[in-house]
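Right, I'll just put the structure down here and ask away after.
For this depiction, one protein chain was excluded, whereas all remaining protein chains were kept in their positions.
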Amino acid sequence: MAYEICLDSFKGPLDLLLHLIRKHEMDIYDIPIAEITAQYLATLEVMQSLNLDLAGEFLLMAATLLQIKSRMLLPQDREENEEAEEPDPRTELVNRLLEYQKYREVACCLESLPLLGRDVFVREVTPAEEGRPQDESPEWEPVGLFELVAAFHRVLSGREEEAVHEITREHLSVTERIYQILEALSDTPCLAFSEILADVVSRSHIIVTFLAMLELVRMRLARLMQHNPDHVIWIYAVDGGETVSVAEGQIFGYS
Amino acid sequence: MVTAELKCIVESLLLVAHSPVKADTVALILGIEESRAVLCLEQLYDDYATGYRGFVVCRVAGGYQFRTRPEHAEWIRKFRRSRPFRFSRAALETLAVVAYRQPVTRAEIDYLRGVDSSGVVRTLLDRHLIRILGKKDVPGKPVIYGTSREFLALFGLADLTGLPTLKEFNELPPEMLSELEVGSQTQIASDDGFLA
Partner (left out) sequence: MVTAELKCIVESLLLVAHSPVKADTVALILGIEESRAVLCLEQLYDDYATGYRGFVVCRVAGGYQFRTRPEHAEWIRKFRRSRPFRFSRAALETLAVVAYRQPVTRAEIDYLRGVDSSGVVRTLLDRHLIRILGKKDVPGKPVIYGTSREFLALFGLADLTGLPTLKEFNELPPEMLSELEVGSQTQIASDDGFLA
């Protein structure tokens, strides 16, 4: 099957479906759902084979199509059918397509209007010409809520940047952390991973702790045990661990 | 004040204005009735429309503004050394949905377009083409969007009633959007904020 169409030009699954309906001259009010699903999935496959980044919406639509298809295959319960007519499973999709088509067409109409700055131009008043408004000017120029929340966001993000300079970051080395863990293990045979991390708040602290544990295991000063996947990770002291001293230089690669 | 002189002054205001000139502003400045200001502006509109001139008076965003003719666009772009810009389809579609469906939530835009629109919405907000109108009084209090004055100015529309007519294929049944609570289109015309 030849795909002469530009695949990445589809603005979404609705756009693609409309294209397929038009291309295969289907009746939008009576979409052959098996056929459109096959066409749609085939297009997705081509898009995937071309390594086009498929947005989640395309896959969601594929699932929707398959669901509609399976619902249409289900035999209708005769008794229930007499009570209330089962709605056509395609109805919502068809309505969405019709609605989307409306906006897609009117978007083209909008673009064909004489646009300011593209087709028509106005006189631009320079700030000097404009002069300063007098203080007694009764009105404020309209300003939007988006501008207000953006201004607040700007103020707050400005503070965060400064905060970095104000807080003196605790510098914790992997070596120090190893000693801390060993000390904690001197009173008890084992500790839960979560216990070791209990008082740790910063990201860098967590990383240092993690590296310290890996070092301990590498140096055979501790063992990590887990009884089941997803269960608590325990760190056990290796017997005689307290007699081992760790020199700064022994720990390579970390500071 | 004689009308010729009045018209002359209003014409000078149109030249120096940095945005569309509203009839009520003219009335206030010149100390005349608003109806008289409208008459002046409309006469100028007619004068420029009938004479073969380099620019015309446009009714735009609730006011009146001198604008050049579309057929001269290329010369002016050359003079200003500006390149024509193009809207992406995503931006135009989103603008269309917001314009015709306002007040509208992000969820409704996403549903109607079938794709996530957060990036486009942000861009349109940054460009002041759409604005946050407030929040919808439904659970979750989602933010609602509408078009701005800049939207009208960009597309050269006097107000939202000037939008191109939506071709009616088939109206989306209300129950389908009930969970999204889409506002009816009639609200567009009645929203004072958009009209002059």
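Lettered A and B in written order, each chain numbered from 1.
One rule holds for everything that comes next: contacts are C-beta pairs under 8 Å (C-beta built on N, C-alpha and C of every residue); 3 or more make two chains touch, one makes a residue touch a chain.
Keep in mind that this is a model prediction, so the values were computed, not measured.
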Selected from B:Leu28, B:Ala49 or B:Val138 as touching the chain missing from the view: B:Leu28
On subunit B, residues whose C-beta touches the chain left out of the figure: 4, 7-20, 25, 28-30, 52-55, 61-63, 65-66, 68-69, 72, 75-76, 78-80, 82-88, 90-91, 118-128, 132-135, 141, 143, 149-150, 152-154, 193
Subunit A residues that touch the omitted chain in the full complex: 116-117, 121-126, 130-131, 133-134, 137, 139-156, 158-159, 162
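One rule holds for everything that comes next: only the chains that are shown with their structure count from here on.
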Mean-CA-position distance for subunit B and subunit A (Å): 34
